[in-house]
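With one protein chain removed, the remaining protein chains of the complex are shown where they sit.
Should a chain be cited, it is by its letter among A and B, assigned in written order, with residues numbered from 1 in that chain.
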Amino acid sequence: MTGTDTVPAGERGDLGPIGTSPPRPDGLAKATGAAVFADDLAVAGLWFGATLRSPHPHARIAALRFDPARAPEGAVALTARDLPGFNGVQLIDDEWPILADGVVRHVGEAVAIVAAPTRVAARRALAAFDVEYEPLPAVLTLEAAAAAAAPPLAEVEIACGDVEAALAAAELVVEGSYRTGHQEHIYIECQAMTAWEEDGALVVAGSMQCPYYVHKALVHALGLPPDRARVRATAVGGGFGGKEDYPSLIGLHAALLARAAGRPVRLAYDRHEDIVATTKRHPAEVSHRTGVAGDGTLLALDVEILLDGGAYRTLSPVVLSRAALHASGPYRCAHVRVRGRVLATHTAPNGAFRGFGAPQTQFAMERQMDRVARAAGLDPYEVRARNVAGPGDRLPTGQTLDDSASARLCLEEVERRTGFRERWRRHDAERGRGGVRFGDGAEGRTPARGVGLSLYFHGAGFTGNGERRMRSPVAARLLPDGRIEVLTAMTDMGQGCAAVFPQIAAAAAGVAEEDLVFAEPDTGEVPDSGPTVASRTTMIVGGAIARAVSELRRRVDAWLAAHGEEPGPFRAAAARYVAAGEPAEVVVHHETPEAQRFDEERYQGAAYPTFAWGADVAEVEVDPDTYAVRPLRVTAVCEVGRAIHPRLCAGQVEGGTLQAVGWALLEEVKLEGGRYLNDRLATYIIPTARDAPRIDVHLLERPWEGGPFGAKGMGELPMDGGAPAVAAAVENATGLAVEEVPITPERLFDLDRAGRRERG
Amino acid sequence: MSAAAAPRTLDAAVAALAADPSLVPIAGCTDLMVADPLRRLGMDRVLDLTRIPELAGIREKDGAIEIGAATTFRALGDSPLVRERFPALAQAARVVGGWQIQNRATLGGNVANASPAGDALPVLLALDAELVIAGAGGTRTLPYGEFHVGYRKTALRVGEILTRVRLPRPATGSAQAFRKVGTREAQAISKVVVAMAAKVEDGALSDLRLAAGSVAPTPLRLRAAEEAAAGRPLGAQTAERVARVAAGEVEPIDDVRSTADYRRFALERVVRRMLLELGTRR
Partner (left out) sequence: MSVTVRAVLNGRETELTGHPMERLLDVLRDGLALTGTKEGCGEGECGACTVLLDGEPVLSCLVPLVQCDERRIDTVEALAGEPRARAFLDRFVAAGGVQCGACTPGIVVTAWALLEREARPHVEAVRDALAGNLCRCTGYEGILRALVEEGPAESGEKAR
């Protein structure tokens, strides 16, 4: 069930298609199987690649040989020694090897690649390698990494006020420590990339969020002139961050094989390989010390974050940055210190996953707020209502929130819609003291019920000065037939920019959607409007599109006026304008407002232009026989500025909420000795339609002047609220203090048993 | 297509298997096809059991019900006869994977594949199933309880084909129960699966047959628990006691799906619940 509360129609002005929900343009092609995904691409003479992977978490490669006699005819093999150029993937730095050279640092790391005429032949060719490994000591967990005290992969500190003094003066000091595990993206389409040479250029096509990241990696590693590499996104079968960083590596592998084999080569991972090799959400341990006044007012927040970065740095510094900037939640507090470190382990590099560090730290903050409430004798709603940040309040970086700060609105609305407080108190009272009576003789089969609340926010767009540096160009041009072509590098991985961009452009230019064409994301055609990440696509790139097409419209209108022509239908007029040889192309950059300044060294200033806000109430029941948690309903109230396409916008909240519920209850990457125990969908469990709760979404709209038609970025927002709300609901139902996700029945059982032992 | 690969009679299948014991018998293929591609494509010679009339259908015979080994779980779950006489089996059939898996996976495959986690297997133990097995030397029947001789090992001999599962008619006044505790609500592998059949007369429990899966190397009949229940009045005390004994006679392990401790606990709780509900039902 979804609904949208918006400004009254009278205040909408002329928004055209903005705020309507037409069928998405790629919808029917996807529903009928006609859409072309990475492994669907028909390429003549195509060969297939396969990857030899490390079975060890840390080892020296003592010997590595390929015996062509044992491989299928013609098979091509490459190791680190055979690389023609630099052996590193360019991301933030370039230390992530394309192929392991001498040392492997995680199970599943690529050691060698092969190409052969068929998929099966490529797999067979892997048996023609002889590798000798000498295992080295491995650091496999965050705990072990912390104990080893090696230099961190990244560090950050945010501070305001005097935390120690405020803690010393506080009536209450509440401590807590919270843990979250790996999460695997499980986009339904596994990673796949095809490479070939065409007209003297290297072409790489496949499933990716960021064509220009792949392009940059190709140019850097192969030493190519930029115009000799061309990267094109096919239809993308889900990303969630998982296709932000990793496609650069698999794209390089495909490109290297295509060049070595002298023909097109495709690397298409199967699920097992995708789970083992690709990036995941950073496991986190977050510790809080909170100084609280007797009435529940926050006086001091001291937060320490540890993230498990895996074997290579990749995107960890920016994940940590966002984690730290969201660690104190949407609350007002004068004395805050957030210290964070990313530690290296001998596991696959962790990377971008919807939320980018913020879900981990907000899980901890929200659980801590419930603990603060208990200590202060408040209910979970009261403690939040007392401390929620609003317009005029300052975040720990010194950023003053403007009128777009809507946390209180969300909090009040979710209470109004769910009656959370009354239900929370009732369940709390029903439960009484000492937890649910699991294991007692007399109780019926009635499950224990509980409700939980979370309040959260998410910075929209790149952190800090990222947008200022990129300046994301977007191009628009008038075609001879008078249509407007818009060129961006954004990919539609399901989130719906293929629907939202035409709405924005049509409304901004005052034309019909039929008068618009959108170029495919192909680096040979489109400018580098940045990566499809960070909830930036609609807000940043959509904003640039609006300006670009408005400018074309303005030019055509001015030309018509100057030539005394009747306006008439736009397309016909624009065709005449083009025919007259007038300038028909415009490139517009995203311009960061002067006022939005961020000091990346001192973590001072406005880290984000704005935030989207949300409040969730989760309702669960817990089976008294099995400790199985059934999520019944999640009500999510999200303030998104303006929902350009309410159906798709709500769809982001629905899908993100279920990903968060899966992370909270089911999803766990189990490693033993650095090896995966559950690298299959039979054992890495995500929710089915049977496991999914009813998800009620209510969008609140307070148009924000910095985004196109008031839109804020919101794609990641819903990942932040689900897990703490579910955990709080389980706590409300059972009385067990839930400090870690996933909340598996086994974990609840152990927690209850430990509690009983303690109570005697 | 060669008749040997997809025989249309049981005799033809048995003859083919006798002639070439290396043939891999296949039915629903829901387990076999998951194999690594190189191993799968190494299975050059297979024997398709899905087109043999003797292995199909659900029918009543001499008061018992006979279920063809190639019967899918979908057909089992939909069968009015199975739902009426063996509700526990119908229930189990409806939680074996999703719809697509139920359309392909067969009861015979579940039995012959011999996974300790097979959802239907404890039900067959609790219902005193017999297996009808055909081979070159003729047909034999075997109590199902004697079929699983070790972890993924069965009493099926080389050249033999499991043809039917026979379930004796339940005594009047008997009740059945089934519960799967899985990794999620649907399309799940079991952590613990429990099946029960029992008779209740004048408030006393008799003929309790209790079986569990995923708690030992094979599906397990819980005989000590059954004995502990013999002749006892139905009630909370009996339920507690029987459940405790049941938990004591299983040997679960820690694995990727769950822990030994949790499995033992969940088994105890589920058995107890089944007995309590048996009490309230009549």
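The rule is short, and it goes like this: contacts are C-beta pairs under 8 Å (C-beta built on N, C-alpha and C of every residue); 3 or more make two chains touch, one makes a residue touch a chain.
A quick note: this is a predicted structure, and the numbers were derived from the prediction, not measured.
Engineer: Sort through A:Ala217, A:Leu648, A:Val730 or A:Leu748 and give me the one touching the missing partner chain.
Structural biologist: A:Leu648
Engineer: Which is it among B:Asp48, B:Glu66, B:Asp119 or B:Glu226 that touches the chain not included here?
Structural biologist: In the full complex, the listed residue that touches the missing chain is B:Asp48.
Engineer: Can you work out which residue in A:Ala150, A:Ala168 or A:Ile188 touches the chain that's missing from view?
Structural biologist: A:Ile188
Engineer: Against the chain that's been left off, what residues of subunit A make contact? List them.
Structural biologist: 1-6, 8, 19, 21, 23-24, 26-37, 39-40, 42, 119, 185-190, 235-240, 270-272, 493-496, 646-648, 650-651, 654-659, 680-682, 686, 688-690, 692, 695, 697
Engineer: Determine and list the subunit B residues touching the chain excluded from the picture.
Structural biologist: Listed in rising order, the touching residues are 1-2, 5-6, 26, 28-30, 33-34, 40-41, 43-46, 48, 50, 74, 97-101, 103-104, 185-187.
One rule holds in what follows: only the chains that are shown with their structure count from here on.
Engineer: So the centre of each chain is just the mean of its C-alpha atoms; given that, what is the distance between subunit A and subunit B in Å?
Structural biologist: Centre separation, subunit A to subunit B: 43 Å.
Engineer: Flag every residue of subunit B that touches subunit A in the complex, lowest number first.
Structural biologist: 37-38, 41, 98, 181, 183-189, 191, 236, 240, 256-259, 261-262, 265-266, 269-270, 272-273, 277
Engineer: Note which residues of subunit A are touching subunit B in the complex, please.
Structural biologist: 119-120, 123-124, 439, 441-442, 445, 624-626, 628, 630, 666, 670, 677-678, 682-683, 685, 687-691, 745-746, 749-750
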